[in-house]
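What follows is a single structure, written as structure tokens, with notes after it.
The complex appears here minus one protein chain, its other protein chains still in place.
Going by the order they are written in, the chains are A and B; count residues from 1 in each one.
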Amino acid sequence: MTEAAETSAQSPTSRARRIWDSDFMWSFRHAPVAVVSFFVVVVLILGAVLAPLIAPHDPFDPATLNLMNGFTPPGDANAFTGDRFLLGTDDQGRDVFSTILYGMRISLFVGFAAVALAMVIGVTLGLLAGYLGGWVETIIMRVADVQLTFPAILVAMLIFGIAKGITPPEYRDQMAIWVLILAIGLSDWVQFARVVRGATLVEKSKEYVQAARLIGRTPFSIMLRHILPNVLNPVLVIATISLALAIIAEATLSFLGVGAPPTKPSLGTLIRIGQEFMFSGEWWILFFPALALLALALSINLLGDWLRDALNPRLR
Amino acid sequence: MSALISVRDLTRIFDVSKPWLNRVIERLPRALLTAVSEVSFDVPENSVYALVGESGSGKSTIGKIMVGLVPPSAGSVEINGVDLATETDTKKIEAVRDDIQMIFQDPFASLNPRWRVRDIIEEPVTAKSGKAEGLAERLLEQVGLSAADSGKYPHEFSGGQRQRICIARALASEPRIIVCDEPTSALDVSVQSQVLNLMSDLREDLGLTYLFISHDLTVVQHMADVIGVLYLGRLVEEAPRDRLFNHPKHPYTQMLFDAAPRMDAFGREIDPPKGEIPDAINPPPGCAFHPRCPLATEICRTERPKMRRIEDTRVACHHAT
Partner (left out) sequence: MTDTPVLSVRDLVVEIPTRHGVLRPVDHVSYDIRAGEILGVVGESGAGKSMGGNAVIGLLDRPARIVAGEVLLSGQPIHDLTGDAIRRLRGKKMGMIFQDPLTSLNPLLTIGEQLTETILEHLDVGQTEARKRAIAALEEVGIPAAAQRINSYPHEFSGGMRQRVVIALALCAEPDLVIADEPTTALDVSVQAQIVALLKRLCRDRGVAVMLVTHDMGVIAEAADRVAVMYAGRLAELGPVREVLTNARHPYTAGLMASTPLASQGRKRLRQIPGAMPRLGALPSGCAFHPRCEFAQDQCRAEPGPTLDRCDGRAACWFPLTTDQKVSA
């Protein structure tokens, strides 16, 4: 009966109004978890993007650092300088709140870029495998199967190791971020490829694709113009959930010491630094970056879950 | 009247074997499905030729071969003297592609849900970088929709309206032939009559030739000039409409007529036909219909009957008179 429930053709209203009234927005407005997650994500992303404007300190500028400010607990005044820090400082006197904002910048950048890379590779290969079939499909999907037998983080470490081995040492710190993106992106394309291949197989058998074929459209044009727009819904869902996974993967790699360098710390690097002080009483150095990571990953994940339900016509 | 479409000994075999490794392990032979087997017929210009048959009869496969979606394994389809499968002159191929279009069964799957109606209808022209200014609007009105609908998406239309959009798309390249694969079987009765009437009107106005594929005998009886009956990929009988319905020669045709539900057969107590359509991978030897045939004799079990002409009827049966 979902069809009967659809809006009938409406009189021309403003575009914004139509979007607000659409089934998609309606389901968003009626999912409190999604709304809360959305705002958490927006606030965190804004915080990260606007870090240079809102962060009280620049943690990358040694000139503003005062080693005397080290280990200031959150909210308290420093015993020597009398400075106060919202979330305290780390061993070098860097403001934890500021390092989190700047760390999230790196985490989010790596996450988005890695997912974009995985998406481009995965969607392309999935489309090719699903539409062309035959040996193209066999090769692509076997490679995907083999890669799936390794944990993604292991694949990422492997790629990271190789990349690190071939970059000259003087560029290593600058290259680290890009190598991270490459490593995470290459370890994550399989999901996209599998889902797109499945969706492509379904769409390929539909008659609108046959109609395009008999007109004489080339396979490339059919994949791009006809099939791709119709397989994007699941891609969007996976991209959202992959973003959370990529951020965690980045944090894991950085925590293990193979990711972002301490000079440009991501959330994972901050957590690694923080855990050294966990048992000596300076809990905030670990706790707040970990909390930020948790909030970011969890809310993106919850948003992805809702998106999956909202875009799945069968669950409506 | 010369034939616009000429089908000769058309055969299509599908390989439906399991993957190679499974075959080796389970010691299975290759499984070949003969979907269409040595089918020949002609369709004159501006006529309606109907192919009827139950599932597995190969009627849809013939339609797909005709428009070039599936290549034939053997035999040929010539449209206006051009065989799409072997022709190398791209100009001729393009011309035939414009000449033959198709309407599909499921109006919910045959329109790309992400495209606007205008783009869908004009695709046959724009795909060849042709100019299509106002074409969609004109065609929409021709099929009984409004020109203002061209900016909408398919989901805003009902099943019958979508089928009209499909017809409009099929008309865009100004074809001479339209292959209609079960065009109304997904539609409700009251909508079906609207679409059938539209198709009849277009045929008169534009001088179209239809290859009409259907399992519904009542629809075929209404639309077709000549009807070919298929069973397990073989043409078993072909005759002009009235002759076929009044004097069916092949026992399978008779069985189909008897089994079809009738609007005037209240509480009819029929002896339903025996058995079911056999497996097309291992069809019975001889005449494929012999296990279900009341007339079957020894020769039917061993020898495949040849097409014979009896007056206006062509029939492939040893016992037809």
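Going forward, a contact is a pair of C-beta atoms (placed from the backbone, for glycine too) under 8 Å apart; a residue touches a chain by one contact, two chains touch by 3 or more.
Owing to the predicted nature of the structure, the values given are computational and were not obtained by experimental measurement.
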item	value
Contact residue for the chain not shown (choose from B:239, B:255, B:280 or B:320)	B:255
Options B:11, B:40 or B:200, residue touching the unrepresented chain	B:200
Identified contact with the non-displayed chain, of B:160, B:175, B:251 or B:286	B:160
Positions on chain B contacted by the hidden chain, ascending	54-55, 158-161, 188-194, 196-197, 200, 215-219, 221-223, 255-256, 258-270, 272-273, 276-277
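One rule holds for everything that comes next: only the chains that are shown with their structure count from here on.
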item	value
Geometric centre distance via CA averages, chain B-chain A, whole Å	50
Residues on chain A engaged by chain B in the complex (per definition of touch)	6, 9, 206-208, 210-217, 221, 226, 229-230
Residue numbers on chain B that touch chain A, as the complex places them	64, 67-69, 94, 97, 101-102, 104-106, 109-114, 123-124, 127-128, 152, 155-156, 166, 169, 173
